[in-house]
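With one protein chain withheld, the remaining protein chains of the complex are depicted in position.
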Amino acid sequence: MKQILSVVLLLAMGWFLVGLVPLGQPTEPGRVAQHYIDNGIDENRGANLVTSVIVNYRGFDTLGEVTVLFLSVAGAGFVLRRRDGLVRHEHRPSSEILQTGARMLFAPIVVFGAYIFVHGHLSPGGGFQGGAVIASAVMLLLLADRSHHLPHGLMHWLESMAGFGYVMAGVAGLVVAGSFLSNQGVLPLGTWNRLFSAGIIPIIYILVGLKVGTELSSLLDVMIDTGRPARQEGGRS
Amino acid sequence: MNAVTPATLYLVTAILLILIGLAGVLVRRNILKMVLGFALADTGINLLIATLGSNPERTAPILDKPELLANPSLVVDPIPQALVLTAIVIGLGVTALMLAYVIRLYALRQSLDIRDFGRLKW
Amino acid sequence: MVIDPILLVAVPLGVAFLLPLFSKLGRTAATAVQGLTIVFTALVAVSWLPGLLDGSLAPANILTGGYDAPIAINLHFGLTEAVLCLLASLTALGSLSYLSVREDEHTIGRSGLLQLLIMTGAFGLIMTRDLFNLFVFLEIASIGTYALVAFGKEETSLEAGFKYMLTGAVASIFLLIGIAFLYKLTGTLNIDDMVGRMPPAATAGLATVILFLLMGMAIELKLLPVNGPALDLYDGADPGVMALLVGTVVNGVLFAFWKIALLVPGTWDTAIMTLGMVTFVGSNLLAVAQDRPRRMLGYSSSAQIGLLVFLVPLVQQGTVALAGAGLLLINHTLAKSGLLWLSGKHAGETRREWTGAFAGSVVMRTALIIFILAITGLPPFPGFWGKWQVLSDLMAGGYGWWALPLLIGSLLEFVYYYGWYRYVRTPATSNVSARPLGGASDLGGVVAFALAALVFGVWLMRDLPVMGDRVLVFLTGVGLVLTLLRRLPRVVLAATATAALGLAAWIMATGGGFDLTTPSGLFHLLIIGAGLLVSIAGLAGSSGTGERFHGLFLIMIASLLLLVSTDNLLLFFVAWEVMTWTSYLVVTSGRLGAKPGQLYMVFSGAAGFLLLGGFMLAIGAGHTTITGLGLLTGSTAAWTWGLLVTGFLGKSAAWGLHIWAPGAYSEAPDLFTPFLSGVISKIPMFGIAMVAFRIAAGNLPAIGAVDLTWLLALIGGLTAFGLTLAAVFQEDAKKLLAYSSVGQVGYIVVGLAILTPLGWTAAMFHVVHHLLFKGLLFLAIAGVIMRTGTRTMYEMGGLIKRMPVSFISVLIGIIALSGVPPLAGFTGKWLLYQALLAKGWLFILVLMMFSSVVAFIYMFRLIHSVFLGQLKPRHRDIKEAPLPLVISEVLMIAGVMALAVFPQLLLNPLNAMMHTQFGLDALRIDGTVLTTMSGHTLNATGMMVLVLVMFVAMFLVLLLVSPPMRKIRQLDIGFAGEVPPPAEEIHFASRFAQPYERAWAPFLKPRATNFWRSVTENTGGVIEAVRKIYSGNGQTYVLYPVLLVVVFALLGLGR
Partner (left out) sequence: MELFPKIGWTLLSLFVAINYGFLINGLIRKVMARIQGRFGPPLWQPYIDMGKLLVQRNSIMHGYMHWLGPIFRSVGGMGVYVLVPVVIGEPRLAGFSDMGDLLLMMYFMFFGSLGMALGAGDAGHPHSPIGVSRGLSQMTAFEMPFILAVVALAAHVGSFDINAIIATQQHGVLSWNLFANPFASAAAFLALLGMNMYAPFNIVGAPTEIPVGPATEYQNSYLSLMMIGRSALAIGKMVMFMDLFLGGAHSIGAAVVKILAIYFWSVFVGAVFPRFRTEQSVRFFLRWPTAFGVAGVLLTQWVR
């Protein structure tokens, strides 16, 4: 009964949503978007306008986004703080080939991730994408060998410092240019389409990349950890 | 609107994804599947936002070629893409937290049925 | 010096990222860093406040990324933001102190981070002006919430948290749909920019977009049908966490809604207001049925949010001042956080388990009642001023009808909050735990918030003229001190109170405050005089029943003095409400006063809201003074009059509204009851005379053929008759006097309703006289109760032999009450009957005369059952009442006698008063002869002389003719020739009026009680049915938002 009602209501809602389709047809970019397109290069020198938007114009959003990620990992850790009540499965270790292959692939994937976030202001991709790639390497490692212990101390340090660095970068803008996260005058903007360009944007994106990589890895670790027998607690998981 | 434009196709798909996701949330009793429903709906939302910034006649907003630099109006609006990124991350965060909850809820009641988690009411 | 508000976000964020490292240094270090960060954010807000308040600082527009809006995200920091951020910081600080002692091994080092980020999320929500950024911060706050609510018991918190997440995720989807399309439509994300770029309201699809946005916010705001998970959260999560949320996320979301509402076309206003108001009334209604205090607080929060949501469109269109809504919000934050912290200090899950909570702690008890008073919108707390402002603005803005549900909802708050408090005040029985949890170290937030509510509320009064009145300030100040020091010996309290009142009396006397020719002067004298008598009696320190109400008593007297002297509607109402809550608290301080106290408070609350309604009508018509009421005309005049009079009648317990009175009177502390009966019950009479009847009777249209004043007189008559009849059948001495008191008030009502100088003279005369004799009766009975330890009359008897002064007091009291000459009761009745006859209201005259005859039964009953008949063996060694009581009684007897012999002492000033009020004299007074204007005379003094002469003569005759007398033992009685039964005491006292009861049986059904019971039962049934919508099933909770969207869309709202 409730299911039928649910479906009917959803269909009704869908009908109203479909009514919005005409609004979604392509249009010329709005005033703000046009400003980015026209002046983005002048103002930030980053070839990738999306990156400029993410890190500079809407950098405050991105700081929030990083916070969300940080928060959800911390939150998941908080929710999963107890171990009781779960059936623990002893997993059959995966095959030697898989383990070796995973270890072999780990470094190239991490490097690839780093490449993506370092070039975030030039090409598609950026801190989040790069971080996600790095986390996928960690995931591979953990899937191949569940008992693998990640270097928690280093990860926490990286996580904290990357986040703190992001805030500091913002404060630097505040100090130098009078505006939080400002890209003006903190670092030279450099030349368009060069690696060392776009001022503080690549620095922030690198920090974001590190942050996202470690956060997602921590998240995986927390989740997988619940299936493992309890071990010595060391600060936040 | 005679011809079905790509945007219409994307939008309808997005709406369908949202509806299917929500249907999963509303109809499935397994909380894990409900979480998956939300993930699906999130995808629909992301597609929707991305579509709102898309234009088949333009290219990506990366001005890495001189001709683009010279004529920036060949690229699409970069904002929805930035928003989608944020939306994805937020969706991820929420999903992760939901999954963490599912783990603990299962530990608590040894069940994944949403109806077993209705002790607080009225 | 001001600090850049961007640091409100940057600093806690930076600290939060580092906090995992700090927590490696140890728990204290992490907590200290967290605390310092919150203090810093509070300082940021504080640094802006003075400048923003006096306008010397302009609100800040904070840029990020180096560009102004709409190119980059900007933040705005004005007064509203500063206040909200300060509240958030303070709540976070309080919650830190609260939660840090509740950490367990698993949460240490983890929850602090979440708390900090929740606060930061709220800051962002409050300050940002970018729509999408708002969404991001909303998610930060929400995700923080989802995680932190898992604090504490997993059993309940996880379940609640998960359901909360489910609806939260739906909200995110709705919001994103809305935001994305709005961006598409306007090409910008900055809210202020967007406002100017909104497409015309008729644009196809715009309504749907707005709808999704609004519904997303409705879920986040926890409005009525979609607030299920939030309720579960209040129920299941740790109260400390909820307190944090109230101060941070809830306010943040509310302000976010404010910003989003800027985008919403005006066509949506009614829909938003309706949704808000439905939430306010509905949630309050459902809260009434809640047996679990914490869940009840959840309903209450929903309701308060609903009220604020209701106000958002009104404030934005300029109808309601922002200050009004702001005060409500501040009030809610302070009170609700405080209540939540306190609710976590007690292990009770249900109200019953809260019985006797915090009995050992003055601090927690005081804080609890401060929060309850604040949240129910009583003065001097900020919520009161907010509500007044909002209501005035609604009236002035032509939204008067919305005041009705607002007042109803507010009354419902009274019902459940004082229902909860009733259990707190009920003394704990052995098997219920009354222990507070968590020691005293986590009380910082509670104390600070209670003080903040009080100080801020009083600060808001700084411009009111009342602050210049030294008597009021002095009495209130002493009262506050005594309230806090109520653990001192009672004699000290009573002596201080007496001294303070004496000083106040002296100041007022020298300042001409007791001018009996004005109503205020007369009432001043009554209030101070009765106060002094009660305080003096209170020096009898050994009583087991008198409680430590002296502090509250002084505050109450201050409020009463203000009430009778102000011409300002606001001040009148302030004084009225202060009187209400102080007297409520004193009533509940009686040993079994908790339950009747609740009923008293609910009815008083209703009366207060009726008055408020009446005042609001007047204010809506542009009159803010009591004098101004006289200018009202037409239906406004009638409605105002009706509301005011109904309110006053409710407070005076007129028939039908009287069911609270017997309990409240009888369970109030014995020494307070005289004041309650003598003064508090007269205040509504003052109100009817001096406030309601400012509206010229000529301006009152009749209902059909019925004159409104006649209707009032009829109610007065029914009160007099009905309650007198009820008094006849009481077994409890105080209850008997309680019914009698209320019945006597009926005479005053009738006198006032006659609306002639003579009628008013009769009423005012009775006001004074009733105070004297009923005070005398209650005090004498208090002494008897003190000595015998019982209130049941048939358990006494023969006490005339042990307590002669008390007997004489009661004797004088009942003769005065009965109207038998030569005491002044007759003068009073004579005046009233003459006035009624002159007016021509014959049947009311008959009713009054008949009631006064029926009263004989209970009067004789009282004096006989207690003092006459046979003495109980266990009372053989009983002593006379304590000296302070006897002194008070003698003073009152002197008053009664003075009024009997020289009624002109009072009638002369009353005559002058009537001359000012009506321009006519009531009486001609030549020496001792009173003559009415229609030529009827009464010679009270002569009558007294006549009776005395005859009495003395017969006394001498009896002395002469009777042989020497022999005093004999109690059981040595004659049996008229019958065989004497074995010697045993027989005291004919139980069910004294049984034959009378049989004769009246068909009329004695407790109709009023049954009526109110059926009202509560029916309401209860509805509530039970409605609250089933919160089925507890997470899926159902998700369904409601979808349902709401579809319904709203189908209704075509906003199109």
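We call the chains A, B and C, going by the order they appear; numbering starts again at 1 in every chain.
Keep in mind that, in the parts below, a contact is a pair of C-beta atoms (placed from the backbone, for glycine too) under 8 Å apart; a residue touches a chain by one contact, two chains touch by 3 or more.
These figures come from a predicted structure and were not determined experimentally.
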**Interface partners of the hidden chain - shown chains only, full complex considered** = C
**Fill in**
Cross-chain touch to the chain not pictured, restricted to C:495, C:811, C:890 or C:1029, is C:811
**Prompt:** Which of these, C:36, C:473, C:957 or C:1047, touches the one chain of the complex that we don't see?
**Reply:** C:957
**Request:** Identify the residue among C:447, C:868, C:898 or C:1004 that touches the chain left out of the display.
**Result:** C:868
**Request:** Sort through C:172, C:709, C:809 or C:834 and give me the one touching the missing partner chain.
**Result:** C:834
**Request:** Could you tell which one of C:894, C:946, C:1015 or C:1050 touches the chain left off the display?
**Result:** C:946
**Prompt:** If you put the missing chain back, which residues of subunit C would it touch?
**Reply:** 798, 800-801, 807, 811, 815, 818-821, 826, 829-830, 833-834, 837-838, 840, 842-843, 845-846, 849-850, 853-854, 856-857, 860, 863-864, 868-870, 934-939, 942-943, 946-947, 950-951, 954-955, 957-958, 961-968, 970-974, 976-978, 986-989, 992-996, 998-1000
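Note that only the chains that are shown with their structure count from here on.
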**Prompt:** Roughly how far is subunit A from subunit B, going centre to centre by Cα mean, in whole Å?
**Reply:** 16
**Request:** Quick one: report the Å distance separating subunit A from subunit C, using the average Cα coordinate of each chain.
**Result:** 54
**Message:** If I count partner chains per residue in subunit B, which residues reach a count of at least 2?
**Reply:** 18, 22, 26, 48, 52, 79, 86, 90, 93-94, 97, 101, 104, 108
**subunit A, residues touching no fewer than two other chains** = 6, 10, 13, 17, 20, 22, 24, 27, 29-30, 32-33, 36, 58, 61, 64-65, 68, 71-72, 75-76, 79, 82
**Request:** Report the residues of subunit A in contact with subunit C in the complex, numbered from low to high.
**Result:** 2, 5-6, 9-10, 12-13, 16-17, 19-20, 22-24, 27, 29-33, 35-36, 43, 56-61, 63-65, 67-68, 70-72, 74-79, 81-82, 156-157, 159-164, 166-168, 170-171, 173-174, 177-184, 235-236
**Request:** Using the touch rule from the top, collect the residues of subunit C that touch subunit B in their complex.
**Result:** 132, 136, 139, 143, 146-147, 150, 154-156, 158-163, 165-166, 168-170, 172-173, 176-177, 180-181, 183-184, 189, 231-232, 235-236, 295, 1027-1028, 1030-1035, 1038-1039, 1042
**Prompt:** Which subunit B residues qualify as touching subunit A in the complex?
**Reply:** 1, 5, 7-8, 11-12, 15-16, 18-19, 22-23, 26-27, 48, 51-52, 54-57, 60-64, 69, 72-73, 75-79, 81-82, 85-86, 88-90, 92-94, 96-97, 99-101, 103-104, 106-108, 110
